[in-house]
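Encoded as structure tokens, here's the structure I'll be asking about.
All protein chains but one are shown in place.
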Amino acid sequence: MEAKYDFEKKYREQILQCSRCGFCQSVCPVYGATLRPALNARGKMLLLKEVMDGKIELGKELIDSLFQCTTCASCANNCPSGVNVPEIIKQVRKDMVNIGSCHPAFAGMNEVLQKATNIYAEDELPDFDRKRDQKAAYVYFIGCVGAYREDEATEGALDLLDRLSVDYTLISEVCCSGVLEDVGYSLNPKLASQNLERIFATGAKTVITGCPYCYRTFTQRQEYDELRKRGITVLHISQFLKDLDFGVTTDKKVTYHDPCDLGRHCGIYEEPRATIRKIAPDFVEMQHHHADSLCCGAGGGVRGAYAKNSLAMARRRLKEAEDTGAEILLTECNSCVHNLANAKLRKQNIKIYNTTAFINELMHRKAKDK
Amino acid sequence: MEIQGYTLPDELYYEENHYWVKEEGDLLVMGMDDFAQKMAGEIVFVQLPEEGKELTAGKKFAKIESGKWLGKVFAPVNGELAAVNEELETNPGLINSDCYGKGWIYKIKPSDKGEVANLIHGKEAVEKWVLAEIEKYAKE
Partner (left out) sequence: MDEKLKNGLIGIVGAENYSEDLIDMVSYSYDASQHSARPLCVVWPQDAEQVSRLMVFANETHVPVIPRGAGTGLSGMAVPIKGGIVLDLSHMNKILMISIEDRLAIVEPGVVYANLEKGLAAYGFFFPPDPASGKVSTLGGNVATNAGGVKGAKYGTTRDYVLALQVVLPDGRVMRTGSRAMKSVSGYDLTRLFVGSEGTLGVVTEITLKINPRPTATSTASATFGNLEDAGRAVSQIMYSGIIPSVLEILGKETILAINKNTDLNLPEVEAMLLAETDGYTKGETEYQMAKVTEVFARNNALEIKQAKSDEEAINLWKARKSAYAVLARIKTHFVLEDVTVPMGKVADLLKGIEAISRKHDIQIATFGHAGDGNLHPQILYDGYNPEDVKKMEAASADLFALAISLHGTLTGEHGIGLSKAPFMTLEHDPAAMNVMRSLKRMFDPNNILNPGKMALDDAEASFSEAGIKS
């Protein structure tokens, strides 16, 4: 039987390798929040197997399963049969877009990025009272979530960089558009070249970003290869901060949430912890940490397309944080902060920060006390 | 009244960013109107600040989010936040399904109840305003 879709051409063997053991159910955040087998990795592979066998059609009826995945890769990490579900899902989504069966939220996102500079179709890029496009040693790239949804977190990061006297500039950034690759579309080369142009214009040798997703896009996507070719280093802010000293500490109990895009997808686990241990000696891990970290539920477009379930996933992660007895939950991703903060109930006392914003807060209080 | 499919009860006062206000004893109840709820789509998160928070008329005091939109909530009068609808923490969709009833959002203790007179009120005024808003959004 001739393979009809790209996902089958590329991944047929892997899909057949799925032994239906169901071990993925124990780690899938979507299954954990919904208890619906159709939404977990095994359920998705069963759908694809039936499509390959000609038993069902690839079409609209499958959207709620195939587009409801945060691509956190916990399943792939735990699959004894070697099935890389997130990679397969991303390819299936492209096939579905090709046949016109896409989730409306993602079709919308692609359309928005054809005309606008960011995924929210906001008109004005907030400037955080700072100049853009200056000459500097570093570029600080904010990312869409940080710029338009988590302005407080971004303020904190920028204030911190100022306190540390870092020679950085903001740029007239546009969406890195990496997310489109995850939701069935393709990275927007026009937007990519706009970002590259503006980065090069600053003369900076290093790009620092607070967004793990942008970090991934800049370091792994070929559209941003020019950065490497020109010897420009890309750092996530946690990598930048790990060797610096801040002169502040807190005696509160602190825990850390590994963002999927920083941890499982990029292998950056220790740098954020090195920084946290400097400022918070009373540091505890949650039940699931490092490569076993539990996804906050925002990724893969799920916060936009399936907000209720996305927040339910965030609540599960918050419970783990609370179970440690920690007063402060730190992370290094604006998207995680956004989802976790939205999901937090008023009666829950834990406070959620990006590490950078938290350090800035401590330094601000110290300066005030003087 | 009904204007082109949007329901806007006559007795309410309206803040220009599409929040309604009504008197309830000494307090004012506030919510989102039908026009905004329809434009925004399914509400997924509404910020519920601490009771006692100071409110300055015209100043933003909270955020509200749907799948595709982030909105600011502006205080309609000067005063203090007296209560919030905690149901919205786990069921923000009430704002869509019952924006004038179960989907109420905030209760305010106003410094001067008379300030509601600054809001849009009365059939004529409301109709004029809504028609203008419909036109404005149709252009976008």
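The first chain written gets the first letter, and so on, giving A and B; residue counts start at 1 in each chain.
The rule is short, and it goes like this: a contact is a pair of C-beta atoms (placed from the backbone, for glycine too) under 8 Å apart; a residue touches a chain by one contact, two chains touch by 3 or more.
What you are looking at is a predicted structure, and each value in this text was computed from that prediction instead of being measured.
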Contacts of the hidden chain among displayed chains: A
Identified contact with the non-displayed chain, of A:6, A:61 or A:197: A:61
Listed residues A:33, A:47 or A:160, member touching the removed chain: A:47
Sites on chain A contacted by the missing partner chain, in the whole complex: 16-23, 25-26, 35-39, 42-43, 46-47, 50, 55-56, 61-62, 64-65, 79-82
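The working rule: only the chains that are shown with their structure count from here on.
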Inter-centroid spacing, chain B versus chain A (mean Cα positions, whole Å): 33
For the chain A and chain B complex, residues of the former touching the latter: 105, 108, 120-121, 148-149, 304-305, 307-308, 311, 342, 345-346
Chain B - residues contacting chain A, complex: 42, 44-45, 48, 65, 67-70, 84, 86, 89-90, 93
